[in-house]
Structures are given as C-alpha cells and as structure tokens.
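In what follows, a single structure is set out as structure tokens and then discussed.
Entry: chain A
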Amino acid sequence: MNIHTYEKVWIVASMVLIVGFIATITYGAVGPGIAMIDDDGGDINPDEINDDERFAEPGVEHVGGNEYEVTVVAQAWSYTPSEIEIPANSEVTFYVTSRDVTHSFSVVGTNVNTMVVPGQVSEMTAKFDEPDEYGILCNEYCGEYHHTMEGKLNVVPEDEFDLTELSVEADDEIDAGNETTITANVTNGMQEDLETTVSLEIGNQTQEEDVTVPGDGSEEVAFTVDSADLDEGDNDWTVTVDDYEESGTLSVVTPEGNESADGGDGDA
Partner candidate 1 sequence: MRISKGALLVVVAFLVPFVVEFRTALSWFGIKLSILESLALGGVLVIGLLLWAVWPEDGNGGTGAAGSS
Partner candidate 2 sequence: MRNAYLDQFPDEARVIKAAFWSSFIALAIGGVLGLVQALHRTDVFRFIQSPDYYTVLTAHGVLLVIVFTIFFLVGTFTWAVTTSLDRGVVDTRFTWAWYIMMVIGAALAGITIFSGFLESAPSILGSELNADVLFTFYAPLEAHPFFYIGLVVFVVGSWLAGVDWFRTWLAWRRENPDERIPLPTFMVLTTTLFWYICTLGVSLSILVFLLPWSLGITESVNPLLTRTMFWYFGHAVVYFWLMPAYLMWYTMLPKFSGGKLFSDPLARVVFVLFLLLSTPLGIHHQYLDPGIAEGYKFIAMTNTMFLLLPSLLTAFTVVASMEHGARQRGGEGYLGWLKALPWRDPIFTGMALAGLMFAAAGFSGMINAGMNINYLVHNTWWVVGHFHLTVGTAVALTFMAASYWFIPQLTGKELWNRSVALGQVVLWFIGMTFMTNAMHRSGLFGLPRRTAEPQYQGFDFEPAVGTVGEINMQVALGAVILTLSLALFLLNMVMTSIGSNSESIPDNTYADTLSGAEDSPRILDNLKLWTAIAVVLVIIAYTLPLASIIDAGGLFGPDIEGFRLSTWVDPAVIESLSEVIR
C-alpha cells in the first residue's frame, strides 16, 4: 500500500495522541482520589426497599473518624431525605437507589453524579473539604414533573456538626403536692462518645446533669420535678442539649375535694 509521507507522519502523531489520552485517563481513574460508579453497590428489589437494612431509614450515618454514609431513596419526583447535612473535612459514601424509574443523583457543580437505576444501588465516595451549600438535582428524565426533582446538600463547619438527637418524655399534668419526672433521651449517632450537659429549665428553676453518651448509643437523664417548686397552673419547661431543645408545659392542678392541701409547706 502506498502511503504519502505526510500521511504517515499524521498517522503516527494521531496514535501518539490517542495513547496519550488513554494514559492520562487511566492515570486519572486509578490514580489518586476519584472513585467511579461500578457494581460495588449491589442490587436490590425495589419492592423491598422499606425492609432493606440500609434503605429502610435513609439518611446520614457516621462510620468512624471522618467517614460518613449517606443513603438516599429516589422516587418520582423527590429524594428521601430531601436535605442532607454533613460536616466539612469528611469523606462521604453515598448509596442511592430508586423506587420506580431511572433517575440521577447529581450534586450540582461537583463530580458526584450518578445514574439511579431501579434494581441497582449506586455507590460513590466523595470528599468534602470546605463548608458549602450544594443543590442536588435529577438530570435523567423520569416523567412529567422531572424538572421539580431536587434536594440540598449542606456541608457545615466541623464543629457545628453532630448526629445528636433529643427526645423528651414528660407528663402534662401533675397534682399539687406530687413529684414527676421529665426524662430526656439523648441519642448519639457518632461513633465517638459524646460528653455534654443536659439541662432542664422549668418555672424559674434550672437543673443540669453532665452525661457521656456512648458512640452509636443513647443515654437517659431523668429530672425530678416537685410541684412545690412550681406555680399553680401552667409551667413551661425546656430541655436543652447543645443546640437541641425540646419544650412543653406542665400543669399543676389541685385535686378535686382537696382544696386546703398542705402544698407550699413542704419545702425541701
């Protein structure tokens, strides 16, 4: 075959270019950092998402150190959870699956971008160094309101982030003269122990208790409240742990047929 010299030069140059591209991409792919979507996420039956260990309660979980797992369920036309909060300086692995049709889970302006195919779990890991706010959107057509499918990813400063949850159990009413307990339950989603203070404000009194909530565990704190310290009628209370608060009202009532109770005399 008779090939012109210029053609030969061109062919060689083209091959060099092509091999160069492949080399760069290979370096970028197996080299530092960037993880790609593959079959690591495994498969799942969309009908069984609610019973799935991972997806039954989608949301953020702490794995240890600066590693987190975020599970998300996509369905026409929303994500659960729709807003995600993670700390800066973290390494986050996302697990995303779909209940119905194919969607995407795309964090706008980043490399976190995956198809979400029903029957499959997309797994991808990314690092978030700086606090920022990102939009999440679906960029795969998923039906007539596809354009309304969005979410948010907030990367907050490390010291503002925790996975603490507070729930409080308390009676609504107490008979004058009696005592009651207000129980605060503090859950710690982080793997490390959480040292903090739980405080209760009621009437004009404050009670505080230091607790250590074990990693991935919870702790109960019971405050005893004596009606004698309270006013007759409604008393507002607030339980506080770090930035979390829960409040309610406790009413002190005088039991019927016991008008002249000795309440008020029994100061401790």
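Quick note on selection: all candidates are chains of the complex that A comes from, given by their letters.
The criterion applied here is as follows: contacts are C-beta pairs under 8 Å (C-beta built on N, C-alpha and C of every residue); 3 or more make two chains touch, one makes a residue touch a chain; residues count from 1.
What you see is a predicted model, and the numbers here were worked out from it, not measured in a lab.
Engineer: Of 1 or 2, which one touches chain A within the complex?
Structural biologist: Result for chain A: touching candidate is 2.
Engineer: Tell me, which parts of chain A touch candidate 2 in their complex?
Structural biologist: By the definition above, chain A touches candidate 2 via 1-4, 6-7, 10-11, 14-15, 17-18, 21-22, 24-26, 28-29, 34, 36-39, 41-47, 76-78, 100-102, 104, 106, 108-123, 133-135, 137-148, 150-152.
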